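Removed from the display is one protein chain of the complex; every other protein chain stays in position.
Residue numbering begins at 1 within each chain, and the chains themselves are lettered A and B in the order written.
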Amino acid sequence: MTTSMNEYIPRFLDVKRKVQETGDTYTIVLDEVSKAEPGQFFMLSVPGAGEAPISVASGTGRELEFTIRSVGKVTSAIRERDRIGVRGPYGNAWPYDKYENVLAIAGGIGIPPVRSLIERMIDKGRGEQLEVLYGARTPEDIVYSSLIDSWSSNIRMRLTVDRGNTTWKGNVGFVTSLIGKSESPRNSAVFIIGPPLMMKNAVAEALKSGFREDRIFLSLERRMECGIGVCGHCNIGHYYVCESGPIFPYSSVKQEPELFL
Amino acid sequence: MSVVTVCPYCGTGCQIVIEGSKGQRVSGYSLSPVNHGKLCVKGYSGLTYNFSDDRLRYPLIRSNGEFRRVSWEEALDYASKRLLEIIRKHGADAVAFQSSAKCTNEENYLMQKMARLVGTNNIDHCARSCHSPTVAGLVSTLGAGAATGSIESLGDSKTFFIIGSNTTEQHPIIGAKIIEERDRGKNLIVADPRRTKLADIASIYIQFRPGTDVALLNSMMFVIVNEGLQDSKFIEERTKGFPALSREVEKYDPVLMEAVTGAPSDLVIKAARIIAEERPAAILYAMGITQHIHGTENVQSISNLALLTGNIGKRGSGIFPLRGQNNVQGSSDMGALSEWYPGYVRVEENDVERIEKLWGRKLPRKRGLALSEMFEAAADGKLKAIYLMGENPLVTEASVADVERGLDNLELFIVQDIFMTLTAGKAHVVFPASTSLEKEGTFTNTERRIQKVNKVFDPPGEAKPDWWILKEMGMRICGMRNYSSPEEIFNEIRTVVKNYSGATYQNIYPIGKQWPINENAPEGTEILHATAFPIGRAEFKVIQYRSPAESVDEYFDLIMTTGRNYYHWHSGTMSRRTDILERESPEPYIEINIKDAQRLGIRNGQRITVKSRHGSMSIKASLTDSIPEGVVFAPFHFEEARVNKLVGNELDPVAKIPEFKVVPVRLIP
Partner (left out) sequence: MNYILSKDEMQHLFSRISRRYEVYGAVERDGEVVFERVNDFGIVSQKKSRYAPKEFLIERGENVLATVPQERKAVFGIKSCDLKGFYIMDKQILGKDPFYTARRENTLFVNYVCNEPCNGGFCTTFGGPVLSDFQIQVLKDQEGYHVMVSKEFDHYFRDFRRDESRAFEEITEKFMREMKPLPVEGIESRMKWDSKLWKEFSSKCISCGACNYSCPTCYCFDIYDEGEERRREWDSCILSGFTRTSAGNVRPDLSDRLRQRFYHKFSYYKKAKGEYLCTGCNRCVDDCPVNIDIKEVITHDYLNE
């Protein structure tokens, strides 16, 4: 019986580099070229600790990178290892190649799959068609600050923080407040990812600002354990987030009472 | 394979069937009169601790601060040699034995026999911290300290009065029975400081102040006597002491008592009338009644109430102390207590002679140290050695700081357990034992039902059944017989404990039988005291309300009551090693009333410090409205927040139980 016959058995990859992004968030670069599209996720594991679903942070064709926040046993254990178990990619991708223009709105720890989107679209020469709005809680919580400058020369990007500090000179305010000022064409695809309340408000703002309801896409997050649509934990409505998502058109899920919980 | 055995968690004693080629599947035994095939989440998902990698596999001896693996022979010889040395030098009372309410009747019997053959009554166990007041209280009022009916018989009750028991969380299958009966329209009266699940569906819910049980119960009896609702015929024919009781309860007008108990008088009056008139009425209680320094008196008040209303001896009525551990009823029956020989023969009584004849030796007649006293005695140097089986006092005993000091001061500490618990970590010798799924024996559940425990798996490594280890130690230190099987031990128990005399391994399988089981009652006895009390007439006791050991003051302004939750079990050594149970309740918490939290500036999930007069801990706050203002609640399952460190060391004078339920604390955000 070969490993490929058992989807649960991970492949192990070396960690080439580790970067501490903020206090509790870090990035690992693995020894594999990513075949994943932006928005997809992998199940990363540490034997003895368990598995966790993490979105891919790098663009397709680049080194496989993940940005992880230490919130539990597995996410803390991953940080200490030089070899990580990997399964995937799973799930679906941001449908960036179906629309001419894309407005991506990321709140907090939702930024990694948007970074993946940024790198992919830049690599495909479509940087001019992408606008990104990124909101962090405070300046200390901004992830990828070293990359933001280089991105800004390739795409339109606006950064804001919920609360500033003494040295912060940029925007202060919720990321949703930037939506109305977006210059993206109103028929752009709108990709939204972040905490549930932020997503709810972002959808409302986007609709108010004239973006099309049928072009809004959300990246949903639920407890995941298998990643392959069998353990039942990520069920929302008649979908399993790991199989039919994590990217959902707003129209498909807007009737779900559990959507923004 | 398919093995019928008994769940190792609570005193309900549900029968389980373990099946499958690897014994992975657990279901309830459908023919059991205890649970009829139902189980709670601990039964279904809580048994995988059995296969944990943490299981102790080899005997260990500590030398130079490190545990090293040794053979059984070396461990047993060393432990017994050291014990005998200490006994020779300092006397038998310099050693103590701590038995286990999780171990079988056979094992508890052996341990207490060992203690007594060695020459001491220093044998005790966690029943001390749980239902010791029940034994003391009910033996004094009725002549027997156990539930008077069966779980089945609750189907015939018209009224349930549940006080100090969070039944759906601690005895879930019994709680489920109450829910079912409530659905059929029965009366349900719940008295508890916390609004439990049963309180939410009760016909009457009385929220009252922790520690004021006697005032509450006496005020109910005031109503009954005042309105002439007592069962005069029953009182006249079967009790004594009523006039004195009625004079005492005269002082407890519920309207006046409201200031003491916080219980609305109209509810108290309604409840009292229902208990007296809507009969048969069953009274169920647990730690809320017993874990006080007036625990014995609380129990006697419950007994008073039941006798007053004639709610004893008839099917559907009765007193139901809900025993906690899977075999705490059995371990008490076996006399693993410092004031009782097996069969509830008091150590000072002449009846001990009968046991002396059976065991062929003169036996000690002085009451020994209670569990709560052993650690103090160890700290003072009076106790030099403890042989402990299946308990974790560092987490479960009150004023845990004293326990630590006591254990550290021992010359010899032998621990027999399945995991390296916090307590085992302090041992000089560790014996690896089997779980209840790995040995044969019997458990007695809270309704006095003796049930057969059957072996399902082999123990890991060199771990052995507790009865074997005890027998080996017994042979070495007191000339104990070389018992060859648990059945042999059980057959001896039958000769010593009259209530067990008619039980055999064959007739208690597949479903158990309730003691007394003897020639007069070959099928066991469902309802106790139906025609007579063991002491002839039951006795009313005059109980005055007295306040708890500690009271709140300006600094320690909240009352903490400790307890358990549904998912975990006691010190968590088993349940916290089970993934699903640990997932349900992963970390320690303290429940605080939302208004109190607001007043103190505490947010939900915030880590705070909780201080009592005896200790402090750091713990996360969990805001809720099911607990009244002025009261906070913390479960004691978590090693990382040892709640019992904050509980004082004052004891009930008769039962020697600490006051786990009333601990004045201060919350510091």
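To be clear about the criterion, a residue touches a chain if its C-beta (ideal position, glycine included) is under 8 Å from a C-beta of that chain, and two chains touch if they have at least 3 such contacts.
Please read these numbers as outputs of a predicted model, since none were measured by experiment.
Within the full complex, the chain left out of the display contacts the shown chains A, B. Residue B:19 is the one among B:19, B:356, B:376 or B:488 that touches the chain missing from this view.
For the chain left out of this panel, the touching residue among A:95, A:127, A:164 or A:195 is A:195.
Which of B:247, B:583 or B:599 touches the hidden chain is settled by the complete complex: it is B:583. Considering the complete assembly, chain A touches the hidden chain via residues 1, 5-9, 45, 47-51, 71-72, 195-196, 221-223, 225-226, 228-233, 235-239, 257-258, 261. Where chain B meets the chain that is not shown, the touching residues are 2, 4, 17, 19-20, 24-31, 35, 37-41, 43-45, 48, 51-53, 168, 172-173, 175-177, 179-180, 183, 197, 200-201, 510, 566, 579-580, 583-584, 586.
Criterion: only the chains that are shown with their structure count from here on.
Taking the mean of the C-alpha atoms as each chain's centre, chain A and chain B sit 52 Å apart.
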